[in-house]
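Here's the structure, in structure tokens; my notes come after.
Only a single protein chain was left out; the remaining protein chains are all shown in position.
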Amino acid sequence: MARYRAGILGATGAVGQKFVEVLNGHPWFEITALAASERSAGRPYGEAVNWIGSTAIPEEISRMEVVPVTPDLDCDFVFSGLTANVATSMELAFAQAGYPVISNARSFRMHADVPLLIPEVNPDHTGLIDRQSELEGYIVTNPNCSTVGLTCALKPLHDLFGLEAVQVTTLQALSGAGYPGVASLDALGNVVPYIGGEEDKLRTEPLKLLGTLTQDGITPADIKISAQCNRVPVLEGHLECVSVKLKAQAVADDVRRAFELFESPVRHYHLPTEPPSLLQVFTDEYFPQPRRHVELGGGMTVGIGRIRPCEVLDVKFVVLVHNTVRGAAGGAVLNAELLVRQGRLASRLQEQTV
Amino acid sequence: MARYRAGILGATGAVGQKFVEVLNGHPWFEITALAASERSAGRPYGEAVNWIGSTAIPEEISRMEVVPVTPDLDCDFVFSGLTANVATSMELAFAQAGYPVISNARSFRMHADVPLLIPEVNPDHTGLIDRQSELEGYIVTNPNCSTVGLTCALKPLHDLFGLEAVQVTTLQALSGAGYPGVASLDALGNVVPYIGGEEDKLRTEPLKLLGTLTQDGITPADIKISAQCNRVPVLEGHLECVSVKLKAQAVADDVRRAFELFESPVRHYHLPTEPPSLLQVFTDEYFPQPRRHVELGGGMTVGIGRIRPCEVLDVKFVVLVHNTVRGAAGGAVLNAELLVRQGRLASRLQEQTV
Amino acid sequence: MARYRAGILGATGAVGQKFVEVLNGHPWFEITALAASERSAGRPYGEAVNWIGSTAIPEEISRMEVVPVTPDLDCDFVFSGLTANVATSMELAFAQAGYPVISNARSFRMHADVPLLIPEVNPDHTGLIDRQSELEGYIVTNPNCSTVGLTCALKPLHDLFGLEAVQVTTLQALSGAGYPGVASLDALGNVVPYIGGEEDKLRTEPLKLLGTLTQDGITPADIKISAQCNRVPVLEGHLECVSVKLKAQAVADDVRRAFELFESPVRHYHLPTEPPSLLQVFTDEYFPQPRRHVELGGGMTVGIGRIRPCEVLDVKFVVLVHNTVRGAAGGAVLNAELLVRQGRLASRLQEQTV
Partner (left out) sequence: MARYRAGILGATGAVGQKFVEVLNGHPWFEITALAASERSAGRPYGEAVNWIGSTAIPEEISRMEVVPVTPDLDCDFVFSGLTANVATSMELAFAQAGYPVISNARSFRMHADVPLLIPEVNPDHTGLIDRQSELEGYIVTNPNCSTVGLTCALKPLHDLFGLEAVQVTTLQALSGAGYPGVASLDALGNVVPYIGGEEDKLRTEPLKLLGTLTQDGITPADIKISAQCNRVPVLEGHLECVSVKLKAQAVADDVRRAFELFESPVRHYHLPTEPPSLLQVFTDEYFPQPRRHVELGGGMTVGIGRIRPCEVLDVKFVVLVHNTVRGAAGGAVLNAELLVRQGRLASRLQEQTV
């Protein structure tokens, strides 16, 4: 069934492992290369990896030999779960060598010529790829995990009412810090009111995502965003308390309807990883909760609840996003699926067939 | 040493237990009556109580017999840790019977003639007691636990710059819900984005606390406050992410200095439970944290950190308050101490001496 | 596809909810009756239930009307998730009214004429049903959640080597206490070294399960079992540290092989809920862990690790069991499947067909 051969860069890391999980049984993509650091290369994946997931490693993946991260992998394109410090040079090397690089790293997110992509939000931004003509391949990125939840919620409000200002306070899961990540003595029964770089990403990435593609690249949206980011003792699922000031007049019920009526612009593509609904609105005021609702839509649906008037701005509400699925590996896989449908991902199998 | 005999209403509950802890070794107050429901009355306190603290029950308290909650207790005044549903009638009954009632319950907090009190914030509001002339005794209340942290932080800003608007998102500890309180299956590794009634208290109580006492009662402060309240898996300590819009021009450094230079208006009273400093400002951006800093100043100091510009309002910062000490029992004891110094608490011992 | 209509008694409780989850998409059983207390009866299940699971309630179940727990349900048999205090009378009433009762409650587990059943351990014990001739229907039970894990591990050792004595210390998940169950202030960052009744169940239930069916009922196995039970802050999965004294000479490697070579006596039945393997042996000494391995075999596989010599008895090892799936709802469903294959569950549909 699968017609595209995918490589995973950083396959033994926390994000790499999530790629393996999300791609398990994927109808279009087959993992043909697992690339990781020298320490892991040459060993079977099942031995090289410190598997942190709660599902078993697929048998055939477990036996695959890990290869070094060099741009000669046996695959049609690569997912990158590399950490930023190596991603910058490596992703560029792969793109130069002709590989489409579907990256989860932050290195190129804000680069003027690189799409920062959520298929339901800004599918046309893949047009930026044409500006990467100096590369044989190309680079496409997905946003920071907390950005994804916020931006999916902001999208229908931006379209319908216009956004002037956004206040967001996040309660972010431990898995967002990777592995080993946060020390248990810092995490257990505690909150850490700071996450390095996170507030800046929340301030800037949504502007590019909600921006407009022109001949000169992306014109960012003009929205003031203020973020306060906290780490809480939750395994999976970032919760975000959001308050918005809208350009048009709108009350809480209008905002609720905007969420409920939102339609994915890529629905017609029938992307395998796209959930039945991007947004799910809860009416129970105790919802959404990370532990109960993070797996909605296979972890690809963003939950929204507690929509009500804000005494300072206009309307406030709560957003929940699965940070390692929708906010990382799942989002990247959905990006790759979009690129397939847009004819921007070629499989060598196809070429050979031709 | 102790010259005032204190009764505790609701002595076996979570708040009542905290009163016992906080009053242990108090230089002015001696517990002479432990009152609780019929189920507990007649039994030694140590047997009647399901003690949830991590320090042992003081020996002599453990042996005291619990008495019913009737306004004939052997004491000079009472601390009330009653739940709101019984507090309304019982606190009134005690006040009618001549007891000063220092209450932690919410029943009378917003009553026009009842002081809502934080000694370092509005010590003059005890003047409202004079409006309770229909009672033999009187009622004084302390604010909701999350209100206390917020208001202590807002006080110097309100004084120096004036406040127009406040956005606050709270991450509240489990102990704030009492015992048994939140089910562990709801709490562990989870966030519950709703706490009944809490957002309304945060919207209204600070206005009374920061209001002005006139001949006609309290004129509330004119500040727009918007709150989002979450329950997080932390044992003690509410963390609050605050953003403020000021009336006067002020930047983050001005706000920091306002916190650092704040002086308690009741310092000259040398109240035993008043901490060396109401506010402690942290410069480490990972601080304050509930588990590490909640016990500052014996749980009576409010921690503040991450003071920085806000992209939407003016300045944002993080506040930490010990919800069961400063935010409940400790706050009430400090209120009683203020009333002693103001000559509003009479001890029968004194009377007998005279 | 489904040919048997199942009722669930106590459908809104924690165990009842797990029955709903486990039966979702079941090839043989269809839920046709959701019975719960008067408070819930008459309301749609989705409204009546405080759903604690992390998967959504199946749509059609959510809309079903809850009915009272009276023995006139529209179904071929019932699963009972009732608490023991009501189970005693109600399960008997249903059995008298002609319903097979597949119970998870403890009420009849040790009754001489009632099978206590784990299909892979003692499938022939269903023969006890014939001793319930005074009933129109019958009662079959599954063991206590911690008993299940222990007994599955003991089974091959009992068969191959004989067991003299067993020491077991359990680290049990919060979900085992139902909902609301353990208070979060007792659970978070804590261990409670006592679970009411649990140690006694571990001492007695395995003897019945590993006993022999004779004409006079079950002759229990003759094994001394000593248990120490602890509640730990884990959501799902009981971990048990076991040490055994064997009758025959055997070392750790023999014990490991016994686990690895164990074959289910009901494999030929192809029961839908039976996992590929009852026991999974881990060689990584850090495994099994509740959070990582509880979902093995859909929660129906028992994990075993750290097999090594014991300095006091003979061999020690660690066992992990999913307490609400294998140890409760999943175990009961597997029991029902066995009864179908043994011809002891009749469907009215079948009758009508005939």
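Every chain is named by a letter (A, B and C) in the order it is written, and numbering of its residues begins at 1.
Basically, a residue touches a chain if its C-beta (ideal position, glycine included) is under 8 Å from a C-beta of that chain, and two chains touch if they have at least 3 such contacts.
All values reported here derive from a predicted model rather than from experimental measurement.
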item	value
Touching the absent chain when the full complex is considered, from C:Glu59, C:Asp216 or C:Glu311	C:Glu311
Listed residues C:Val121, C:Leu135 or C:Val232, member touching the removed chain	C:Val232
Contact residue for the chain not shown (choose from C:Asn24, C:Ser37, C:Asn190 or C:Gln342)	C:Asn190
Residue ranges of subunit A at the interface with the undisplayed chain	52, 174-175, 179-189, 233, 235
Residue ranges of subunit B at the interface with the undisplayed chain	51-56, 188-189, 235, 291-296
Residues from subunit C at the interface with the omitted partner, ascending	165-167, 169, 171, 186, 188-194, 203, 224-226, 228, 230, 232-235, 239, 241, 243, 245, 285-292, 305-306, 310-313, 316, 318
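What we mean here is this: only the chains that are shown with their structure count from here on.
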item	value
Chain copies touching (subunit B, subunit C) - same or different residues, decided at half shared	same
Remotest chain, subunit C as reference, centres from CA atoms	B
Interchain centroid distance [CA atoms averaged], subunit A/subunit B, Å	43
Length of the line joining the C-alpha centres of subunit A and subunit C, rounded to whole Å	40
Gap in Å, rounded to a whole number, between the CA centres of subunit C and subunit B	48
Multi-partner residues of subunit B (at least 2 other chains)	186, 188-189, 233, 235
